[in-house]
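What you see is the complex with one protein chain gone and the rest in place.
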Amino acid sequence: MYAEDMSLKIALFGITREIVGTSVIELPAPAPATVGALLDELRKQYPALGELRSCAVAVNNEYARNDHPLHTVDEIALIPPVAGG
Amino acid sequence: MYAEDMSLKIALFGITREIVGTSVIELPAPAPATVGALLDELRKQYPALGELRSCAVAVNNEYARNDHPLHTVDEIALIPPVAGG
Amino acid sequence: MTPTLSITDQPIDIAAALAAVQTDAAGAVNSFIGTVRNQSGGRPVRRLHYESYDSMALTQLGHVVNQAYEKWPMLQEVAVVHRKGTLELGDVAVVVAVATPHRAESFAACQFIIDTLKQVVTIWKREEYEDGTEWVAAHP
Partner (left out) sequence: MTPTLSITDQPIDIAAALAAVQTDAAGAVNSFIGTVRNQSGGRPVRRLHYESYDSMALTQLGHVVNQAYEKWPMLQEVAVVHRKGTLELGDVAVVVAVATPHRAESFAACQFIIDTLKQVVTIWKREEYEDGTEWVAAHP
């Protein structure tokens, strides 16, 4: 089936990289393949993500809302609370 | 008489120096010897001073009010509108 | 009017950032320099480590600067340089410099850029103390 063939690569930074233990993970796409479903799946696998002040998802360098669709070609990243400056 | 012996040196800057034509003038102290009386006397002698947006008097490097007394030992200056920065 | 935006692992050249924004048409340059403080919330800090998601950080920084140009149409030049990697006490972490014809807008635009940068630009800071490290702002 199409959905099962599809996997997503997710880049990890800062504390999310430490929580997951690697800088990129590859996951089967959740169904539906949206930002919200991806976050739910990741929080189930890595409960420490749920303890963060916030955890956003970026798609192709832009912050994405929960209903944003995900595709295998997308550059996807977890964005824990930023602290530049 | 004491008042007639007393003369004041007044330093001039910027447009007041141009109006008066010199960078220091020496005047007999007005009676009473106050900032206000000095300004009146100078505006009488140099009417162009009255056309300025403002003209303050400084005594010993501080802005002085009209009732401030003047003494021969004071460092007195006319302060036209400042424009630093 | 193309803004100078960069993220670098090399020491920041403040003079170059300021020079990048100066023009004969802009009389006012405001700049903000963020340096590594020796303490954070009363706790002594030994050094900082900045991690950056560069491509997104530059994208978001571009959005921030575009918003500033929309808010202050007289804004002329902007430079933002952010350091990444390990920084020692006193090292410069970020420089924001803006040039405008008049001074009030230079302050407002510079403050907007640094404030908004801190909210959206994908750079993370890990503080190193005597007895460990912590990702800043990660937890409530």
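Descriptive notes on the structure:
A, B and C label the chains in the order they appear, each numbered from 1.
Operating definition for what follows: a contact is a pair of C-beta atoms (placed from the backbone, for glycine too) under 8 Å apart; a residue touches a chain by one contact, two chains touch by 3 or more.
Worth saying up front: this structure is predicted, and the values here are computed from it rather than measured.
Although one chain is omitted from the display, it touches the following shown chains in the full assembly: B, C. Although one chain is not drawn, its touching partners on subunit C can still be listed: residues 14-15, 18, 22-39, 89-90, 101, 103-104, 106-107, 110-111, 114. Against the chain not displayed here, subunit B makes contact via residues 11, 13-15, 18, 51-53, 58, 61-63, 75, 77, 79-85.
Following the convention adopted for this analysis, only the chains that are shown with their structure count from here on.
If you average the Cα atoms of subunit B and of subunit C, the two centres end up 49 Å apart.
Mean C-alpha positions place subunit A and subunit B at a centre distance of 74 Å. Separating the CA-averaged centres of subunit A and subunit C is a span of 27 Å.
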